[in-house]
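Of the protein chains in this complex, one is absent; all others appear in place.
To keep things simple, chains are lettered A, B and C as they appear, and every chain counts its residues starting from 1.
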Amino acid sequence: MRLWIELVVSGLITGGIYALVAMGLNLQYGLMRILNVSHGEFLMLGAYLTYWAYLVMHLSPFVFLPPLLVGLFVVGLVVHRLCFRRLAETTPEVEAFEARSLLVGFGLMFVVQNVALLVWGADLRGYQYLAGTVSIAGVGFTANRLVAFAAALVLGLGLIAVLRATLLGRAVRAMMQSPTGALLVGIDVRRLHPAVFGVGLALAGAAGALLSMVFEISPSMGEPYTVTALIVIALGGFGSVTGSLLGGLLLGVVEAIGMHLTSPSLKMVLSYGVFMLVLITRPNGLFVR
Amino acid sequence: MTTPALAARSVVVRFGGLTAVDGVDLDVDDRTVVGIIGPNGAGKTTFFNALSGLVTPASGRLFVGGADLTGKPAHVFARAGIARTFQTPRVFADMTVAESVRFGLEFAGRRRRAERASLAEVPAILDFLGLADSAALPARAVTPARQRLLEIGMALATRPRILLLDEVAAGLTHAEVEKVARLVHRCRDELGLGVVWIEHAVAVLLDAVERVLVLHQGRKLAEGIPSAVARDPLVIEAYLGDGAAEARP
Amino acid sequence: MARRGLAAVAGGAAVAAALPWLLDDFLVSLALSCLMYVALATSWAMFSGATRYVSLGTSAFFGLGAYVSAWTVAAAPWPVVIAGGALIAAAFAGLAGLAILHLRGTYFAVLTFGMSELTRHAVTYGEKQYAGTVGRVLTVAPSSRTVYLTVLAIAVAAVGVAVVVRGSRFGLALIGIGADEQRAQTLGVPTRRVKVAGFALSAAFAGAAGAAMAVRWTYIDPTAVFNPFIGLQTVLIAIVGGPLSLTGPLLAALVFSLLAEFLRLQFPYAYLIALGILLIVAVLYLPQGLAGLWQTRARAERPTAAR
Partner (left out) sequence: MMRVLAIALVAALVLVGASLDTSAQSDAPPIKIGYAISRTGPFAPGAQATQEPSYILWAEQVNAAGGLNVKGQKRKIELVSYDDRSEVETIVRTFEKLMVTDKVDLILPPWGSTANFAVAPLADKHGYPVLAPTALSMKLVDMKLPNFFSMLPQPYVLMAAAADMLAANGVKTVAVIYMDDVFGLENIAAFEPAVKAKGIEIVDKKSYPLGIKDLSPVLRAIKDKNPDAFVGLTYPPDTILASKQSKEIGFNPKVFFTAVGTAFPLYKQVMGADSDGVSGIGSWSVKTSPAAKAYFDAHVKRFQKEPDRWASAHCWAGLQILQAAIEKVGMDRKAIREYIASNEHATIIGPVRFKGSEIQFPGTVGQWVGGDFEVVWPANRATAKLVVPKPAWK
């Protein structure tokens, strides 16, 4: 029994981060059909900036989190203005827009990853923050993992609360269902889109900041998280932010238990197998009735 | 009695918990025009989707020329002689008008139906529809009315036995509607087709068809010659909630 | 058109075939890279460009081909190895296609990406379980000239097949599926069969290319041969070239490979930034791809109009 609790909690902790990474990406995709494959790169950027703030300015990652969120939000506005606005204007047809925004994402991936390489070098880096062990019900967990999980959950639930409770949030959700709805509710898409794109990047950055406390960082760390985010989004449903939260947590737990029951070597086969199966049989996600 | 060209037997189509078409029968012979009317959401288009193989009925059977095609994919229906148009024209936007018509000839229309007087050449079809002068234009560039005609042209290019027309007259001017009705009759008379014609604007339809079927909430409400159906109290009642004025011929 | 196109392919191939005798090893290798991407991008565009089923799965087929090569190169004649790579990749694509070709758009893209990762990990696991290793050493390898000519042949075949398909009913069916799948089906196109066949046909070239390239590396492991970048780069090249055109992906494969190499060697530290920016600019300002630059010409060359 203790073992199972350990597995589930450990899975939830990993899954919380997965969820946070996925939610930002899904928000962008759901609203604007931008499948931003450079999402992981902005996560990496968040991780490096946090690392740098900790090392150079001795700022705790949590103190640095608000300016980081704002910073990446602004980066998001700029990136949207420079790349995606023009793309949306010149490519009205959805399928073509999706394919071409994918390419812009690759371009961004090259740029951001290599800027980080130039600035920080390729070496693996890390720092020690809240590395002590906390015991919960006799089961030990590193403090930074728990804190990261809690922060991920707060950000994730906060986002969902905003989407559900505020008028603007509800409009965003409505539009994620039907893009033409925007015109009916009279929302200024030209302002909303950059803002939501910015929120997506800010969430990626936050995930990076949290991850930097737990894992080592390198300029190429982002790609696997983009892939994980895609898996989570598929599980929870494209365009469903709540689905991503649940999907992330579920994936974390499934991986932990699967790894225990089979072998870690099968972990990847397992995750991708589940992912393919869900997409093939339930393309709208597991949680859609 | 000969086998009908197209026969639907107690066709039921469901989406999740919703029954869109509920046990509808239909027989269509060669050289006839049958109309289907019904208020919005009556299941007309869904019924067409079943007749053309795009959705598989939950129960019931579909026969084309006597052969049971239930559950077969749409291209089998097309090859068996079922052609259709779509409510909002679904032409190949990037192809020219001539290319679009050729498409049907290359696939379902490839098999010769020697016994039919079908049109087997792109120019012949374009002439039949009066589209010859648009042949080289991209489909996206022609007027919506002409796109409707092109839809019919693409369908004719499959060299069908049955033509299913889904609201081909919607939004057209009175004069244009008249032209469509004449075209439908020519399909029947010159090409020997059986035509099933859905229209929301009932007045147009009742003048043009020999037999009409009324769908309401997925069920067949009435069937018969237009004049009789138009007087059917059940039909009038069904249409009252949906714009009774339209219902009167 | 088809005949003129094939003649042009033959002319280009003749020139390319002479390169190993004219240029030094490095330039031949560079040409080889170009040819590899010509084969991958052209065959990709043949299916994915026409049908708009954007596949990110090229690396799966490439990797399978590479493993077929690793398994058989010591025992089988070279043409059999290449054909084996092509066949296994095509068979795999056919089976996968049956399972996933009912989903379009982003779903399909993401699924094919997942498929290629799943294949990578499955091969890793299988090799480890049953062969006790993950990587394979290929000590018996044909000469680099043979490899070059083989990849040239694959590229020529890919372009040739793309030209032929473009002018055929099969190609028309693919384009119809890309324009409006249901409509095409109601006009008599057996869409499922056409899609699976097209997907498998395009995979065959990636498999053959993988089988040919693997022997250059002496040692292959799943990380190297199932590198998702092979698939991504293929898509990138094809879309930058213009996924609906024949010459676009071909030209883009050459331009992209040469440009990337030039930047890499000239600016060893910042070239990927330059490449990224160029890519973004190309996507933003060439909406039809490179092919858009000679759009009017391309229109006149459209097979269905020309016949």
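Following the convention adopted for this analysis, contacts are C-beta pairs under 8 Å (C-beta built on N, C-alpha and C of every residue); 3 or more make two chains touch, one makes a residue touch a chain.
Keep in mind that this is a model prediction, so the values were computed, not measured.
Enquirer: If I'm reading the header right, one chain is hidden. Which shown chains does it touch across the whole complex?
Expert: The chain that is not shown is in contact with A, C.
Enquirer: One chain is left out of this view; which of A:R100, A:R125 or A:R173 touches it in the full complex?
Expert: Checking each option in A:R100, A:R125 or A:R173, the one touching the absent chain turns out to be A:R125.
Enquirer: Provide the residue numbers of chain C that touch the chain removed from this figure.
Expert: 5, 8-9, 11-12, 15-16, 19, 22-27, 29-34, 36, 121, 124-125, 128, 132-135, 137, 139, 213, 216-221, 223-224, 227, 229, 247, 250-251, 254, 258, 261-262, 264-266, 268-269, 271-272
Enquirer: So that we can see where the missing chain sits, which residues of chain A does it touch?
Expert: Residues in contact with the chain left out: 3, 6-7, 10-11, 14, 113-114, 117, 121-128, 131, 133, 140-142, 145, 215-216, 218-220, 224, 255-257, 259-260, 263-265, 267-268.
Simple rule for what comes next: only the chains that are shown with their structure count from here on.
Enquirer: Name the chain with the Cα centroid closest to the overall protein Cα centroid.
Expert: Measuring from the global C-alpha mean, the nearest chain centre belongs to C.
Enquirer: If you average the CA atoms of chain A and of chain C, how many Å lie between those two points?
Expert: Between these chains, centre-to-centre, one finds 31 Å.
Enquirer: Need the CA-centroid distance for the pair chain B / chain C, whole Å please.
Expert: 42
Enquirer: Considering chain A alone, which of its residues make contact with at least two other chains?
Expert: Counting only residues that touch two or more other chains, chain A contributes none.
Enquirer: Among the residues of chain C, which ones contact at least 2 other chains?
Expert: Where chain C is concerned, no single residue meets two or more other chains.
Enquirer: Would you tell me which residues of chain A are touching chain C in their complex?
Expert: Residues 29, 33, 35, 83, 86-87, 90-91, 94-95, 98-100, 102-104, 106-111, 113-115, 118, 227, 230-231, 234, 238, 265-266, 268-269, 272-273, 275-276, 279-280, 283 of chain A touch chain C in their complex.
Enquirer: Hey, which residues of chain C end up touching chain A in the complex?
Expert: Touching chain A: residues 52, 54, 99-100, 103-107, 109-111, 113-115, 117-118, 121-122, 124-125, 128, 232, 235-236, 239-240, 243, 269-270, 272-273, 275-280, 283-284, 287 of chain C.
Enquirer: For the complex, give me every residue of chain B touching chain C.
Expert: 52-54, 73-75, 77-79, 83-84, 86, 90-96, 98-99, 102-104, 106-110, 136, 154-155, 157-158
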